[in-house]
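Below is the structure I would like to discuss, written out as structure tokens.
Some chains have been omitted; the remaining ones sit where they do in the full complex.
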Amino acid sequence: MDKIFYFILSITFLFIFLPIFYSLTNPGNLSYLFHAEVLEAFKVTILAGILATFISLLLSLPSAYILARKEFKFKKFVEGILDLPMAIPHVVVGIMLLSFIYGIDPLKELVGPYIVDNFFGIVLVYLFVGLPFMLNSLKDGILAVDEELEHVSRTLGASKVKTFFTIILPLIRNNIITGSILCFARGISEVGALLVIAYYPKTVPILILENFNNFGLQASKPLAVAMIILSLIIFIILK
Amino acid sequence: MITIKNLSKRWKEFQLKDISFSLDKEYCIILGPSGSGKSVLLKCIAGILKPDEGNIFLEGEEITNKAPEDRNIGYVPQNYALFPHLNVYKNIAYGLTIKKVDKLKIERKVREIAEFLNIAHLLDREPKSLSGGEQQRVALARALVLEPKLLLLDEPTSSLDISIKEEIIKELSKIEIAVIHVTHDLVEARSLAEKLGIFIDGKLLEFGDKKILDKPKNRKVAKFLGFNVIDDKIVSPWDVKVELGGEYKVLNVLDYGYYKKILVDYNGTLLKIFTKKNISIGDKVNVYIQ
């Protein structure tokens, strides 16, 4: 039995590995990576990713603490909703956010001008799709912190806030890192929602798609390889 | 002095029912079966859980609704709960650091308590590298260094090997402040108790000195302590004499080395007897209840 199982594992492995390996070893014309439009796309992608990750962290830290430590009515429902962005198809996320913002008048006037084809539209999309990854990562971290540690800290004279900063935060450091990376990675790989909300300023995946449509496979390869390498770096940090 | 008045609390599957007792600077053991919710009592006293009813007074002052950080009560949970990201020194110093005590004074106090508990050589170690007994001492030191008015211990030896357990009992016997120590271990209770309470099904059934262990009055307590209850009389297993040859069947024999515990079918009730005689499962015996 083991032999057959190992054989199937090999097939599965090769199915994933070979395309990645082939792409990395056949990157096409890498000098293209230094064109101004490419550098600009990387700048937009990474900045939007960092900003969305940062906002996501600020929202998730308190939210995750409440979800991990407190019981309240409809908690399951709230947790379910907060997971939903992971399940909604990417294009649909774009349609949904756009029709919400443009459907409610005060919102349309307030933020409408900063969304469509705007840097902050990209941040909004990244935040929406990345938030659940951050939130779940922090929640898992806090759940893994024995509540007795908080209890003892309180009996030793530390207030709730003090305990949060001196006990919880240092203990979920790795979850903060993991959550940030996942949130960032999920953001920068988004393309479906951006095609709806913010084609401009172009992010790297949009530029890859544009190159593919206008100039074909060969023209999109170098950028694709650069993105694979970026993903690999993120991924290696994560492990 | 700590006084508990009519304390009641429901929490998860556990409950406390109308607990009242009072304690001076004594070592008090609360003995009861494992999983009977003795920890809930400690959590209420520490301020981690709010009681549903009743009051708690510490040195005359009511503390029932005070935050845990304002009580100055030491708490050592069952799993020790050492802060895994701090080394032993920083664990012990934690409370003093929070109180912004002067650094030199912290250093002196930490070394003092560490020497008292024989862990001075461990101060640079990480908690996860310590054995269970060492972790327990560090948790004790972390609580004691603040000179609390009362120390709460939750089954402090339950996950320790027998020899380490004996050492911890030795350390505990040195503590001179008021202690409430919950346990299900009879040896611990006998060895340490100045005051003793017996806690079964959420109620404090007996409270007094440790003679309770040898002369229980309540039948539930007697059963928990391993006594026989025959015809409404409470009989110690040492007070039943047994002889080979007779009408009662021996159902089980446990060999404790120095003596044997034998279980006899005595007209349908299970009679526990301690004896030094050589008796085996299946033997027929006669019994004499004194």
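A and B label the chains in the order they appear, each numbered from 1.
As a working rule, a contact is a pair of C-beta atoms (placed from the backbone, for glycine too) under 8 Å apart; a residue touches a chain by one contact, two chains touch by 3 or more.
Everything quoted here is computed from the prediction, not taken from an experiment.
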item: Overall composition (this structure file), stated as a label formula; value: A x2, B x2
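We take it that only the chains that are shown with their structure count from here on.
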item: Rounded Å distance between subunit A and subunit B, as computed from the means of their C-alpha atoms; value: 50
item: Footprint of subunit A on subunit B - complex, ascending; value: 43, 46-48, 67-69, 71-77, 79, 81, 83-85, 94-95, 98-99, 139, 142-143, 146
item: In the complex with subunit B, residue positions of subunit A that touch it; value: 146, 148-149, 151-159, 162, 166-167, 170-171
